[in-house]
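Certain chains of the assembly are absent from this excerpt, and the rest are unmoved.
As written, the chains take the letters A and B, and residue 1 is the first residue of each chain.
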Amino acid sequence: MIVVMNGKASEAQIRHVQEKLREWGFGIHLSQGVERTIIGVIGQKKSGIMESLEVMDGVEKVVPILQPFKLSSREFKPATTTVTVGNVKFGGEKVVLIAGPCAVETEDQMLETAKAVKQAGASMLRGGAFKPRTSPYAFQGLEKEGLQILKSVSREVGISFVTEVVNPMEVELVAEYADMLQVGARNMQNFTLLREIGKINKPVILKRGLAATVEEWLMAAEYILNEGNYQVVLCERGIRTYETATRNTLDLSAVPLVKRLSHLPILVDPSHGTGKRQLVTPLSRAAIAVGCDGLLIEVHPNPENALSDGPQSLNFEEFRNLMADIRPIVQVLGRDL
Amino acid sequence: MIVVMNGKASEAQIRHVQEKLREWGFGIHLSQGVERTIIGVIGQKKSGIMESLEVMDGVEKVVPILQPFKLSSREFKPATTTVTVGNVKFGGEKVVLIAGPCAVETEDQMLETAKAVKQAGASMLRGGAFKPRTSPYAFQGLEKEGLQILKSVSREVGISFVTEVVNPMEVELVAEYADMLQVGARNMQNFTLLREIGKINKPVILKRGLAATVEEWLMAAEYILNEGNYQVVLCERGIRTYETATRNTLDLSAVPLVKRLSHLPILVDPSHGTGKRQLVTPLSRAAIAVGCDGLLIEVHPNPENALSDGPQSLNFEEFRNLMADIRPIVQVLGRDL
């Protein structure tokens, strides 16, 4: 941490900052520049110290030197983490394809979808039983019944599934059924939920919040890791910008950036990322090419009748075409599907 | 709702959309333009219909005509709602000043603050017992002990208080102690939490999410109203933009906009809105002048030692100066403090 004093800071003000820092147990490194005095702070960062310094008289700004995330950082753990769900491995050589509808609607819909996506080459099924919707009047999911459908279909077809949990009180319930949990974008900073998930032994996909920085996202992962659950897979799903031609702006730069900063595997969700069916396949190719560890694709037997997010869902044929489209790119990258 | 067919939509595609709409019980109004066919949809909007239409072949876009919020809209209830907490009234002639520290730290800190802000003219006390923090390593609040401190100080000094609730499982606990609940920006779309708050009989401040549109914010209020709790007060606290010179960008246009769209009272929080102590007073004047029903101001006996959000907290003297500064503006607007 570095404290930059403003141009008119008095001797007394500079002394006061130094005294406080010593009091808090830090070493100090004073540097007298031409127009500014700068105080280097040496020692382990403590919570709240930076903010206290910022309000002291004569202080212009405080500049952090170290990244705030620890357990999720590649500096802490240089080797890429692999997260295992049944026979699926995230963060390894294989690119993982997760496909399915936004919401679980009926057993038939799920059964049909599970079979189709498995046959097309997907390694995991997705489907929402609890749906966080902007409007209280929109379909909110089948809840427990949805979990039962997912479980039974998954066992019948032989494909693991991931499903979203939105309520800290339901983490155990969902974990009982699901092979993998998902935290949605709106809940990325629902710290109560993150802590509950951190306490159980179940892999989880943590989606990026729709206005979260990469740093805040890794700090959210830190909440789960810090409770003892290390099976975290990140998922970029588009951020909110001024552009309205797409539902969100898919930030593919975040993928190689996260890979440098963190050891956690990272997926991309081009369905939510673009909100437009016609853009899902080209952005899937791009996501693979940029180096992600897998994709989340919305697939519905009949998007026209979907109860949620129809416009961004592929039908079965479109999904098969997507698989055919990405396969050669996966291969030239030396990976596998 | 209006369905715009694309320029090359076939007769059959246009017919298919019309048939589906009739099937779903809607009236239809066909309009053949020079370059586009447009289908007006007449009837009560149903959830999911718009999305289903968007994926039909030949459809270019679907344009909603009605606003999605109902119970919170001024069209539904033309008279401004007043929300009462003890002898404080939100949405009336008086501008309500709520002041206090970001986090409850000790009984002494709260007692001293409560006395100082009451004497300076604040009508309500604030202080966080449960703190949602970006980092799991930052101070997370005194939790239940914080609530006890707030309650005892509030009773001793004779001033009501509002405090944040972050966990749906703790709504009842917090409501037991607090005079008014607060939903923070990060939880604006924590629908589980909103529904729990909707079920109890306790006033609540609903802060705008840091990347929420005004429409999404009113839809979040709708979640609470829809469960039966009508005592909702909105609070603008700055949105996330590309500008980094302030912590957030305080969107004061939202105040008169919300007043046109909704009957709910609305506050402004210039402390979080700017993140800078020196900007709190001018933005408080502006918030009053734009027509808000009250202010949330962070005040700490000693901002230098605050455990959270020090840089945006005023000390007692600064708060008294703020009160003196805004009083004449309150008065020329024909309101009162």
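What we mean here is this: contacts are C-beta pairs under 8 Å (C-beta built on N, C-alpha and C of every residue); 3 or more make two chains touch, one makes a residue touch a chain.
Keep in mind it's a predicted model, so treat the numbers as computed, not measured.
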Whole-complex copies, counting every chain including the 2 in place: 4
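Just so it is clear, only the chains that are shown with their structure count from here on.
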Chain centre separation in whole Å, for chain B relative to chain A (CA means): 26
Partner chain A, residues of chain B touching it in the complex: 20, 47-48, 51-52, 54-56, 68, 70, 132-139, 166-169, 186-187, 189-192, 210-211, 216, 219, 222-223, 226, 240, 277, 303-311, 313
